[in-house]
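For this view, one protein chain was removed and the others were kept in their places.
== subunit A ==
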C-alpha cells in the first residue's frame, strides 16, 4: 500500500484498517460462540442453541444485552482511569493486527520490525488490566491486577526468546518476509526447521519452541489454565469484578482479540502463515485477487485450528496454582528457551546452511 499521493494513501490505509477491524470483530463473534460450544461439547452439554439456528446469533444477542445495560461506576473508583482501562485494553487488542500479513501484500503496515511491534503491543496489554484493577478501588480486582502484572511480565521473557529462534531462522523481523521464507512444501515451515530440507535437523528444537510458545501464549492472554487474574473460585472475576455493561464487553472483546492474535502469531511464526504447505505453481494463471483470497482462507483456517487448541486447553486442563505458574515460567521455560536459542544460533553459524 505505498502511494505517492498522500490522500490516496490515507484512503487506502483507512479502508484496510476498517476491513481488518470488521473482519476481526465478525470472526470474534463466531469464535466466541465456537469457544462456548467446544467447552460445552467436552462437558457433554449442548451449549448456546436458542438464538438463531444452532445458536449462531448468540454473540449478537449478548452484544445487545451488554450495550443496553447501565454502566455502574463504584463510588470510590478513580473515574477517569476506570473508564480508560477497558478502552486501552480494546485499542491494544486491535492495533497488533496492523502488521499481520493475511496474504501476499495484504497487510495494513508492512513494518520492518513487525515482530517487535507485536511483542510491544502484547506487552502493553497488561496496562488495561492493571489500571482496571487499581481504579476499581476494591480488593479482588486489585489482587487480580497484581497477579496479571507478574504473570504477563514473566511469560513475555520466554515468548521473546522463542521469537528470537524464529528470527534466526528467517533472518528478518518483517512478518511478511518470515512467511515468504516458508513458501513451498510444508517442511519449509519453521516448525520443521525452516526453509530447506537439510534444516529438518532442527525439527525437535522447533517443535519444543512451538509448544512452549503455545503454552506461553495461553499465559500471556490470561487463558485457562493460567487464568489466575480472573480465577472465579478465589477472586470472583479478578480485575473485572466492578465492571458492568459496555466496559466489561470491551474487556472481553479485547481478551478474545488478543487470543485470536496469538493464534495468528503461532500460524505466522511456525506454520507458514498463508502458505498451504504445498507448491502453488498451478495458480500462476489465476487472477491474483482470487489467489490471495484463497491464501487468506488458508491462513484463516490455521487461526481457527489454533483457536480450537486454545478452547480445548480451556476445557480440559485444570487451573495452575500461582507458585506453579511462576515456577513454570522462570525455572522451566526461561532456561529451556535460552538453550533453544543457543542451539538454533549454533546451527545457523556452524551448520551446512551457514
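By our rule, a contact is a pair of C-beta atoms (placed from the backbone, for glycine too) under 8 Å apart; a residue touches a chain by one contact, two chains touch by 3 or more; residues count from 1.
By our rule, contacts and distances are computed from a predicted model.
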Identity of the absent chain, which is to be given by its UniProt protein name, from "NADH-quinone oxidoreductase subunit J", "ABC transporter ATP-binding protein", "Sarcosine oxidase subunit delta" or "Osmoprotective compounds uptake permease protein GgtC": "NADH-quinone oxidoreductase subunit J"
Contact residue for the chain not shown (choose from A:116, A:236 or A:338): A:116
Among A:40, A:81, A:291 or A:309, the residue in touch with the chain that has been omitted: A:81
Candidates A:24, A:90, A:108 or A:173 - the one touching the absent chain: A:173
Footprint left on subunit A by the chain that the document does not show: 6, 78, 81, 111-113, 116-117, 119-120, 123-124, 126-127, 130-131, 134, 142, 145-146, 149-150, 152-153, 156, 160, 173, 323
